[in-house]
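Just one protein chain is left out here, and the rest sit where they should.
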Amino acid sequence: MRLRSKKEYRTLFFDRAFKSNLVLVEGVGLCPLIGGATTLKNSVTMFVCAAVTLVLTSILMLGIGKKLPSVLRIPVHTLCASALLCGEAYLLNAYVSTELYASLYLFLPLLAVTTLFAYHGDNAVGAFDPRAGFVDAFSSAFGFGVVLCLVGGLREIVSKRTIWDRPLPLAVDLPEASLPFAAFLLLGLLAAALQRANTAAADRANRQTPTMTGGGDV
Amino acid sequence: MSNLRNAPFSQNEANVSTLSLDMLLALSPAVAFGCVLFGWRVLLVVGISIVSALFFELLGGWIARRPSDLRDGTAAVTGLIVSLLLPASVPLFVPVLACAFGIFLVKLPFGGSGHNLFNPAAAGLAFVTECFSHHVFAYPAREAVIPFTLRTPEVNVAASPAGLLKTGGSTAFSWYELLIGQVTGPIGTVAILVLVACAVYLFVRRGAAPLLTVSCLAACAVIAALFPRSADITWYESILFELCSGYLVFGAIFMLNDPVTSPRHPLAHVMYGVAVGVLTMLMRHFGQFEEGFCFALLLCNAVSGVFDRFAWQLLRPRRQRRKEREV
Partner (left out) sequence: MTITTPHQALLIFLAAAFAQNLVLTTGIGSALSVRLTRKNGNRVLFALCLFVFAVLTALCFHPIDNLLGSGEAARMLRPLIIVALSAVWYLLATWVLRKATPRVYEDIRAVLPFAAINTVVTGATLIAPHQFGESLLVDVALSAGAAVGFFLVYLLLCEGIDRMQHSAMPKSFAGLPALFLYLGILALALCGFSSDISFI
């Protein structure tokens, strides 16, 4: 079924980005997030890399996925994502910042695994509609990026008293916020908040939907 | 053999209230002795800790839209235990943060009293130990007078026996000093004889399992005898210093016997106690802090159900055989 209206694309976007958020609902992308998202700069960099990789690999797999034997789909997807990430790492090192590349050296390759789990395969809406496939992939990456930036920004503020390397006049100083346990606990709270919001939205939608009460032909 | 898959078993409210009351009564001599040793600021620390634990329990219940019953006493016990494991001169935000962590992140999200997977006091203490170790292990010197003040008092600090063992320094304390609390350390853990008396009360009231405490301390004693951390002491002195330092005895009596997170079967008690003891000593030897009991307890809380299942599986053939003989 092809998506046609803007409203359908908007619904798809919010569903993938928030209702089925990659990190907080599906539990994907924890590896780079826990270890790498310690500053806002790291988070934004990882978001950009994840978005580019996810969109390009999703479009590629939409095109050739059905022609490959099922046993080859995962290895081909992971190899393509890793190759793309290699290129992005090179560009990051050569044209953006060597320090940023050094701090993300280990975590950028792990985004390949994230994109593998983020790819919705044959169930993707984009299986029949490339534009929807693009929105699907981008919105998944966007949701991932929102969580990355929230976690990275908060951890940078609390542990280093800076944001985007700019100092902040704060009294709190907790370097341990950059440790993995703080990230796990923060994710737990964010996931609980999102789950509560999703449940409340579902309840509201159920109350608003008119129920069919009578029989008879209309 | 009901509900063996899950180690928390104490969910009956009347039972929990009685256990909590017994725990509070058992800990009151430790509070009193702490006041004698360290001054009236002990009451401030203990009071703020208990009040904040109760407040956070109420607040959590309000946020979750389910009423919290403070009468079960578990929040008060958490607050009291946290305060007794801190120095008398600790900044007051430390016990508050520890209670907030224990209640909001360890107790309430998993279902509240009777359903928590980890000991909230141990988790709160682990959190402040990791983040504020310079406050948690800054014990006032024995001769220091700690003013009764809300601000952080400026007092001379001294190394506790646990701190001296960690740095490999000389442990020049006599048996008498260690047993009656003539050393510096956390508020409620230095007077070992008082703690032993409290333990006897709890064992008689069945609020604690002797096997748990004894197996944990025995495991620590064996490791202390085999691997003393100080070069100039004998093996029995090593046992004495290791057991009387830090909050090992306190933890083995009051935290290990948490009815919600500890296993149920007597054999599982032994295994659990030994596991906590071994991990504690490993952390004391190789860890970054002078005391690792709370961290060891958290790790073993995660597998307490495994000990119970293993104990029941181990003993099952014998019980079946006995049933066949009876038939």
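Each chain gets a letter, A and B, in the order it is written, and its residues are counted from 1.
As a convention for this text, contacts are C-beta pairs under 8 Å (C-beta built on N, C-alpha and C of every residue); 3 or more make two chains touch, one makes a residue touch a chain.
Computed from a prediction, not measured in an experiment: that's the story for all the values here.
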Checklist outcome for this item: Answer for the absent chain's shown contacts is A, B
Item to check | Option from A:L12, A:L62, A:L116 or A:L150 whose C-beta touches the chain left out | outcome: A:L116
Item to check | Residues of chain B (touch criterion as defined above) contacting the omitted chain | outcome: 5-8, 64, 66, 105-106, 108-112, 114-115, 117-118, 123, 126-127, 130, 282-283, 286-289, 292, 294-296, 298-299, 302-303, 305-306
Checklist entry - Footprint of the hidden chain on chain A, which residues? => result 24-25, 27-31, 33-35, 71-72, 74-75, 78-79, 82-83, 85-86, 89-90, 93, 105-106, 108-110, 112-114, 116-117, 179-185, 187-189, 191-193, 195-196, 199
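One rule holds in what follows: only the chains that are shown with their structure count from here on.
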Checklist entry - How far is the middle of chain A from the middle of chain B, if each middle is the mean of its Cα atoms, in Å? => result 41
Item to check | chain B contact footprint on chain A (complex, rising order) | outcome: 174, 176, 179, 181, 185, 188-189, 192
Item to check | chain A contact footprint on chain B (complex, rising order) | outcome: 105, 109, 130-131
